[in-house]
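Okay, handing you the structure first.
All protein chains but one are shown in place.
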Amino acid sequence: MSARLVPPGARELPALTELRLEVRAFLAEQVAAGAFVPHVDTWLTRWDRDFTRELGRRGWLGMVIPTRYGGQGRTYLERFVVTEELLVVGAPVAAHWVAERQIGPSLLRYGTEEQKQAYLPGISRGEVVFGIGMSEPDSGSDLASVRTRAERVEGGWRLTGTKVWTSGAHEADAFFALARSAPLDPEHRHAGLTQFIVDLRAPGVTIRPIVSMGGDHHFNEVHLEAVFIPDDRVLGEVGEGWAQVTSELAYERSGPERVLSTFQLLAAAAQAMDDGRLPLDPGLGRHVARVAALHHMSFAVSAALEKHEEADTAAAVVKVLGTTEEGDIADYVDTLNATGWALDEELDTLLHAAILQRPGFTLRGGTNEILRGVIARGLGLR
Amino acid sequence: MSARLVPPGARELPALTELRLEVRAFLAEQVAAGAFVPHVDTWLTRWDRDFTRELGRRGWLGMVIPTRYGGQGRTYLERFVVTEELLVVGAPVAAHWVAERQIGPSLLRYGTEEQKQAYLPGISRGEVVFGIGMSEPDSGSDLASVRTRAERVEGGWRLTGTKVWTSGAHEADAFFALARSAPLDPEHRHAGLTQFIVDLRAPGVTIRPIVSMGGDHHFNEVHLEAVFIPDDRVLGEVGEGWAQVTSELAYERSGPERVLSTFQLLAAAAQAMDDGRLPLDPGLGRHVARVAALHHMSFAVSAALEKHEEADTAAAVVKVLGTTEEGDIADYVDTLNATGWALDEELDTLLHAAILQRPGFTLRGGTNEILRGVIARGLGLR
Amino acid sequence: MAAPHDVHDAGRLAAPTTPDPDLVEVLTDLFADYRDTRPTPTAVVDLDRELWQRLEDLGMTRLTGSESSGGSGGGWVDAAALLGLAAAAAAPVPLAEHDVLGGWLLEAAGLPNDGGLRTVCRPDPSGVALNVTWARDASRVVALWEDRDEWRVADVPADRIGIEERRNLAGEPSDTVEFDVDDLEAGMLVPHEIGEQFHLRGALARSAQVVGAMERIVEIVLTHVRERHQFGRPIGRFQAVQHLVADIASETALARAATDAAVARAAASDWQDPGMLFAVGVAKSCVGHAASVVVRGSHQVLGAIGTTLEHELHTLTKPILARRSEYGSLHDWDESLTTLAASAGHDRLWTLVTTGRAKPFHDHRSHAP
Partner (left out) sequence: MAAPHDVHDAGRLAAPTTPDPDLVEVLTDLFADYRDTRPTPTAVVDLDRELWQRLEDLGMTRLTGSESSGGSGGGWVDAAALLGLAAAAAAPVPLAEHDVLGGWLLEAAGLPNDGGLRTVCRPDPSGVALNVTWARDASRVVALWEDRDEWRVADVPADRIGIEERRNLAGEPSDTVEFDVDDLEAGMLVPHEIGEQFHLRGALARSAQVVGAMERIVEIVLTHVRERHQFGRPIGRFQAVQHLVADIASETALARAATDAAVARAAASDWQDPGMLFAVGVAKSCVGHAASVVVRGSHQVLGAIGTTLEHELHTLTKPILARRSEYGSLHDWDESLTTLAASAGHDRLWTLVTTGRAKPFHDHRSHAP
């Protein structure tokens, strides 16, 4: 059999399903109680600190953070099913998303003991909210071109520059900023970058909204004007920012949020077909099949990560197929929906939100063009 | 309004429709009489010299060749509707296809008076059958890499090399061969090429079949071993072969054969849906709509060519969209067809032939990857 | 755009169908000026009364009305050009509703037209119409009403209707309108065909708007990929980007060809050609599928910047999607075409493709296996 692009699958066992059902039951109660209204793309667009803290109280945050740092010390597989259940029901999970997915693992791997003690317990309780500062104006997919400058000063560094597309920066406590700590060497473009932990309330930080095409405010431009970063808020090694940032990509790219952002819309469409408000069409079955297969594939990548197996290419496959699919679901339902025919508030609301969010699906976290290049590299073509 | 990629459309007037209906009536009679069985991709796979001669007798060959060379002296638009009618009914038109589409126009433009007198009347009667020799082993889409060598000798040239994918060479009288008449200059790869008119019965010519994946023999490998070509069988200017070959591409790429190769299958599928042998599915309407729109677009390009307007980019658009569509029709019907469910000989025969021919649709005459590059160039991107 | 010109004897074989070049020039200038001076895009789109006035002064708001009724006597070819150019500028004006549909209905019903801003709708038997674009801005609403197999047109003043304000995906007014059924019953009787034609005219008007918006997107995309640099060169140099752009432009061209063909047929026959259902269906289907490719591809090429409120792109992509679902969903139209094609069958499918006609229309459900 050929070398596999994606790790072999695994079957979910009852111990895991039990956790899944526990989360599901809690969420059903929350919906019934009106604690939140199910929506699409909630890991970007639905921010609810109370709900986040409640998840922390129930032990569903900081799941892979060791207990000595206030986490749950559980597995990636357990985090996977909790994440799936939160996403499919369209729960408001944006407040803790970045911290839970990227910041926690990065701190665990690269942080000092003091940094871990300082941030991980708060992250696990859902009390410390993080953002991430990678992109810059004009940098696009070419992260090595970042121009935010880190200047060595007494006791630390001064950061000057502009980060864009920082989701939730206006609500977050801190963010990780990638900055150029040594001049650009055109021969080694990825050298000389460093990650910093930046307090978003520090002097010199200005946060301005970037309003999205639907009129919503999720993203921000974060200006750093000579912001002082003490030495103990350098993350990892000076000059190793690129390696640090890219080492965690498999975790960022293969998660269920790359498949399920529009699941609530798919579910509403299934209901509308059953009710006769949308025409029965075999496309529904095709999309449900793809979502089911992607669920298996994403789970397989999680199982590989749990075993510390390399899964960068597989993660790129999940992200390309998954983000394409979650966008195609939006377009598919739109082709069935006849405006003026009948008023289906729930479906219309979900559909319009899905359409407005869709362009981001295949851009954020590495565009699908870049990722198909990553897959080609994994196949030995570059 | 933006600069248009494709010329504005035009409406067919009764004078043209009259010709269309005349051809259609003749073809309906032929089918009824069993003169041919409608099939797919007949401009490559169905060879019938009698039928071709009958078209010649009726004045439906050599349509744009002036009457003084035995042609009909009519318009590209008239040729267009005749061609459409022949293709949609799946008539056996392979024997005259290359001569009618490419050889005639090339001779008219680049041939000597003697060459025109020698070949055009026979082409117009459907009696002289031509092939074309462009591709070589390993040349693929990179035509400038041809290695067939033309050596200057007393009174002419000697050609040595191998041409591949020459359709119908085993049945044809002659072919146009593109050969390198001067050594390759890496700085000017397209210089030093010349077109020759090669008698396929001349000494030194060996023709070997290239059998296709379905077991059919349409293509050939033509070996030229020091084949003597007298000076009067050089086409156009020595060294100008590249310019000559590429100048006619719009005629080759925008014709209805880039859209209608599988029309018989689409028609059979429509019938099968009406009869309940295939499930009624909105995909049929989608494909019929695309075919109809491509019919308008291809007609618009013909109208532009009639007016001697530049249409290279538009022709590439027709070919990319049209050849994709004719292949997608094959795949679409295949996804509806349940093997073992019912025996529909006609549909199965057409479907299998369409599937077997499909890979060629988006390869022959310039791959769709190359042509999308041509479109990008037309849009100013390269 | 050049005027029709014929070479050889091609003129007796095919007739080019192009809009009045003077009209196109005037409109191109007007909308270019509008685009240059309009405010930054907002999420909520309201009627631009100043632009409407400028269009009215040029006779554009009554372009297709007969001259006897105060219109400019323009045909569908010119009307489609106007709709396309306005859509390319994302101009918030109800040209389709007020003139192409509303004005036509009034004329068909023999009702007077005072030129006051109108929109149109088809209320249900209870007198309610959903998603009525620009209803809150209209002085009167033209209602096409089917009542026990009779069709009526009523021109109801704004103060006699109830409006629940809503907005469509594009942020435009798309209100729920409630009529007094008595007002509808007092409408003028119109022939049965008007009911069918209304749907076709609405669908083709929407197609013309969507194609116009897509053509503007092609321009935006081309400018972007030439100006935007990544990895040290314009992104338009990357083969993957070139292919995305080629696909966007090609699908737009196909949608344009299908729409122009339907418009030409409508203009040549004044909508009397029995092939109009097929022709409009082809346009609506090709435009609708092109919309998927163009909206998706353009946002992908433009990247994050194209998703911001201040960028022009969404002022085109959102209306494209809002309009493609009006006057029949893409699925509905593909089903209609499927019915026509299956009913034509093997021997008459090509006749259907070339003329829009085959066997008589019948309900496909009776043929379900």
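We just call them A, B and C in the order they show up, numbering each chain from 1.
The rule we apply is simple: a residue touches a chain if its C-beta (ideal position, glycine included) is under 8 Å from a C-beta of that chain, and two chains touch if they have at least 3 such contacts.
These numbers come from a predicted model, not from an experiment.
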- What chains on display are touched by the one that is not shown? A, B, C
- Any idea which of B:Gly71, B:Gly255, B:Gly322 or B:Gly360 touches the chain not displayed? B:Gly360
- Omitted-chain contact residue, chosen from C:Arg140, C:His243 or C:His299: C:His243
- Hidden partner chain, touching residue among B:Thr52, B:Thr313 or B:Asn337: B:Asn337
- Which of B:Leu13, B:Ile210 or B:Ala243 sits in contact with the chain that's absent? B:Ile210
- Using the touch rule from the top, list residues of chain A that touch the missing partner. 1-2, 4-6, 8-13, 15-16, 20, 75, 77-78, 88-89, 263, 266-268, 270-271, 273-286, 288-297, 299-300, 303, 306-308, 314, 317, 320-321, 369, 372-373, 375-376, 379-382
- chain B residues touching the omitted chain (full complex): 135, 138, 140-142, 164-165, 210-215, 279, 281, 327, 331, 334-343, 352, 355-356, 358-360, 362-364, 367-369, 372
- Task: Spell out the interface residues on chain C facing the chain that's missing from view.
- Result: 238-240, 243, 368
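Assume only the chains that are shown with their structure count from here on.
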- Looking only at which chains touch which, which shape fits best: line, ring, star, complete or other? line
- Centroid distance [mean C-alpha coordinates] between chain C and chain B, Å: 37
- Sites on chain B at which at least two other chains make contact: 281-282
- Of all residues in chain C, the ones touching two or more other chains: 331, 335
